[in-house]
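Omission of a single protein chain aside, the complex is shown with its protein chains in their original locations.
This part shows chain A:
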Amino acid sequence: LIRPRVARKDWMQMIYQSSLTPSHVVHGELQRHPEESSHTDELFTIRQDGEVDGDDEDDRASASLPKSDLRKWASGEVLDSIRHLFITGSGLAHGDSH
């Protein structure tokens, strides 16, 4: 559930002092849709959103999570891993377990 982190991101540096696109800042690398690359061998290639940052979906508040991200919540282990965020969970909030 909680991604292993190599090093902490320096958010201020990435947001204010870099020219990375917003999704690059958040996800680390540019995420390409797989269907986009499948068009590359055709006569006309679909323009990649290089100069314009992102696609239509960026102007929406409800960024729906990919189905694959939601599927993991079917497992009981994953469900139990966030139990500490509820009042019924153990008294140890994450952060004060040590």
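The criterion applied here is as follows: a contact is a pair of C-beta atoms (placed from the backbone, for glycine too) under 8 Å apart; a residue touches a chain by one contact, two chains touch by 3 or more; residues count from 1.
We adopt the following convention: contacts and distances are computed from a predicted model.
A chain of the complex is left out here; the name its UniProt entry carries, from "18S rRNA biogenesis protein", "Small nuclear RNA activating complex, polypeptide 1", "U6 snRNA-associated Sm-like protein LSm1" or "Protein Mo25", is "18S rRNA biogenesis protein".
What chain A contributes to its contact with the hidden chain is residues 1-3, 5, 8, 11-12, 15-16, 21-23, 25-27, 47, 51-56, 58-65, 69-70, 73-74, 79, 81-83, 85-89, 93-95, 98.
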